[in-house]
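Every protein chain but one is kept in place in this view of the complex.
Up next, chain A:
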Amino acid sequence: MNKYSLITVLFILGGLLSGLSANAQASGDWLENTMLTSGKINVVVAVVSVVFVLLVIYLISIDRKLSEMEKNEIKNS
C-alpha cells in the first residue's frame, strides 16, 4: 500500500469516526469551557494554529524529500 492509499483510508476512517462521535455527543467540558468563553476567540486561535501546524508538517515532508535527493546526489557523484 503506498502513501496516498494510506492517506485515503485514514481520511475515510476519520470521516466515519467523526460521524460516530457526533452521535455519541462526547462532550469535553474543558474544551467547551475554553472555546466558548470570551466571545469564542479561542476558536480563531485554534484555526490559525491548525493552518500553521499543517503548513509546518508539509514543510517537514518537503525537507525529508530534499534530504533523500541530497543523499542520492552524493551517491551519484
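One rule holds for everything that comes next: contacts are C-beta pairs under 8 Å (C-beta built on N, C-alpha and C of every residue); 3 or more make two chains touch, one makes a residue touch a chain; residues count from 1.
Please note the rule applied: contacts and distances are computed from a predicted model.
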item	value
Chain not displayed: protein name in its UniProt record ("Heme exporter protein C", "(2Fe-2S)-binding protein", "Peptidoglycan-associated lipoprotein" or "Various polyols ABC transporter, permease component 1")	"Heme exporter protein C"
Touch list for chain A against the chain that is not drawn	2-5, 7-8, 11-12, 15, 18-19, 21-22, 35-36, 38-41, 43-44, 46-48, 50-51, 54-55, 58, 62, 65-66, 69, 72-73, 76
